[in-house]
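What you see is the complex with one protein chain gone and the rest in place.
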Amino acid sequence: MEYFLQQLINGLTLGSIYGLIAIGYTMVYGIIGMINFAHGDIFMVGAFISLIVFLILMSIGVTFIPLALLIVLVVAMVVTSAYGWTVERLAYRPLRSSFRLAPLITAIGMSIFLENYVQIAQGARVKPLQPVITGGYTIMQGNGFTVQLSNIQIIIMVLTVALMAVFSWIIARTPLGRAQRACEQDRLMAGLLGVNVDRTISLTFVIGAALAAVAGLMFLLYYGVIDFYIGFVAGIKAFTAAVLGGIGSLPGAMLGGLIIGLIETFWSAYFTIEYKDVAAFSMLAIVLIFLPSGLLGKPEVEKV
Amino acid sequence: MTDAILKVEHMTMRFGGLVAIDDLSFDARRGEITALIGPNGAGKTTVFNCITGFYKPTAGMLTMTHEDGSTFLLERMDDFRITRHARVARTFQNIRLFGGMTVLENLLVAQHNKLMLASKFTIGAILGIGGYRGHEKEAVELARFWLDKAGLTARADDPAADLPYGDQRKLEIARAMCTGPKLLCLDEPAAGLNPKESDDLNKMLLGIRDEQGISILLIEHDMNVVMGISDHIVVIDYGKKISDGDPAFIRSDPKVIAAYLGVDESEAGELAS
Partner (left out) sequence: MTETAARPNRFAAALKEALMAALLAFVLASFMLGVRTVDAPGGLSYHYRPGLLAAAVAFVFFGRLFLRLVWWKDERSTPKLYSTLTEGMAKFTSGWGRFLAPAVIIGAFVLPFVASRYVLDTSILILTYILLGWGLNVVVGLAGLLDLGYVAFYAVGAYAYALLSTHFGLSFWAVLPLAGLMAATWGMILGFPVLRLRGDYLAIVTLAFGEIIRVVLLNWYTVTKGPDGISGIPRPTFFGLQFKRFGEHTFHQFFGIEYSSMHRIIFLYMIILLLALLTSYVTNRLRRLPVGRAWEALREDEIACRALGINTTNTKLTAFAIGAFFGGLGGSFFATRQGFISPESFTFIESAIILAIVVLGGMGSQIGVAIAAIVMIGGFEVFREAAQYRMLIFGLLMVIIMVWKPRGLVSGRMPTIFLGSERKQVSGDLVKEGEG
């Protein structure tokens, strides 16, 4: 029971990170119907920017951790957003309303490019960071096993819930959200009605990248080590999460992220750690076979 | 010649809470042209989608009977099996041609099942046994026959998407005919055609009925086509049948006029008289 609870906490933490990345996938997919393969690498860039900014702050004497984290968060979100915007502008916008596979290939190209760009710029070795946020609470003790909820886990989950709330509100209530939903429904018509389609799509990429930067920072703080390759695995998992939850659906992305995080954690805890990815991917295949549009996706009525 | 080739009995189709088709029953008679008409949103295309297996009706029975007496319960069959075994072919309201393939290729794809057998499921044809070439030649001849009927022979090697709209409609009918159907379901074949093209279409459909002996079920808004060639008309509104009879009867049925003009039945009665 204690062991189970501990795994549940760990799983939810991991799931939160996946969920935040998955939102970027799901929003982009919703609005322009493409898999933004480079999104995982945007997440990785976010983690690197966070790391670098944090190092700089530490060495110039900003040692008050909450302030440092706030600055890191803001800077990482801004710079990573610039990456998201640039990728969209260079690799996707010229191919808008083109062949469906063309942007997928440029996305893969961008992903390869970003990975190697970071590798060249910062080196291939893993980058460690000493624990920044320490401490935590002991929730339960028994059977020689302690259930711990660390502060960093609390921060990750709270921040995730808060961001989810904010972005759900943006989508549901603001003009930007309305424009986004209009573009999702019918891009051409939205344009004719005066929605600035290019800007809306750019903003979607910016928001997705900003969330990925948050996820990158949290990943960095939680695991304390990053390298240029983390984007690929996390990206695939997050995309899996988005599809699992029903692509295009914001709560679905979050739910999918949590499920993937939980499956991975529990599988590692109770079975073998080697096959955790197999478990997550098999789950995806099984869900899609029975629910072809994911858990919370709108069932697609075939238009004949 | 008045036995039913297709019997629709108590068919109901629900999408969530919406009842698109409500306890609909009608017959399409063998060797006749049956028209299914009704105002926009009456559920006509849904009826077609149920008949051709793209939707599974929530309730009801759809029976297809061939001349030899064999029957097929369409509501239990997969869409492609309905075409293959029950021999029901259809066209679409928004034309669905294989645009990047040539006109001739479109007509050969329609003969897929026949040719697949002839090619011994590909293996024979790859190894060059089984005389696939002869079968392909026959298929091309059938395609040529329908190309002539549709007046498209000169454009056989052009991509289907390059054809003008009216020709695309005709090609879609020709393609459906190449599957060798016993019942041809046409979803608004005259939509977007000019009067001349619409006249040509009438001739083509009458030819299909009289020369090939194929029964036709069609959805149409163009009353020139409906009244000109139908032997029998079924009118539906809000998923329910409101009238059923020959063109003369339908033309004077107050319920039909009411449905089309959106007025009460009593008023419509006055209008009709």
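We call the chains A and B, going by the order they appear; numbering starts again at 1 in every chain.
One rule holds in what follows: a contact is a pair of C-beta atoms (placed from the backbone, for glycine too) under 8 Å apart; a residue touches a chain by one contact, two chains touch by 3 or more.
Computed from a predicted model, the values in this text were never measured in an experiment.
> Can you work out which residue in A:Ile9, A:Ile35 or A:Leu163 touches the chain that's missing from view?
Answering carefully, the residue with contact to the hidden chain is A:Ile35.
> Which one touches the absent chain: A:Leu70, A:Ala165 or A:Leu288?
Answer from the full complex: A:Leu288 touches the omitted chain.
> In the complete assembly, which of B:Ala59, B:Leu73 or B:Ile126 touches the absent chain?
Per the contact definition at the top, the residue touching the missing chain is B:Ile126.
> Spell out, residue by residue, where the missing chain touches chain A.
Residues of chain A in contact with the hidden chain: 29, 35, 45, 48-49, 51-53, 55-56, 59, 75, 78-79, 82-83, 86, 90-91, 94-95, 98-106, 108-118, 120-123, 125, 127-130, 232, 236, 239-240, 243, 247, 272, 274-275, 277-278, 281-282, 284-285, 288-289, 292-293, 300, 302, 304.
> Give me the chain B residues in contact with the hidden chain, please.
With respect to the unshown chain, the touching residues of chain B are 52-54, 79-84, 89-90, 92, 96-102, 104-105, 108-113, 115-116, 118-119, 121-122, 125-126, 132, 140, 144, 147, 153, 156-157, 159, 161-162, 175-176, 179.
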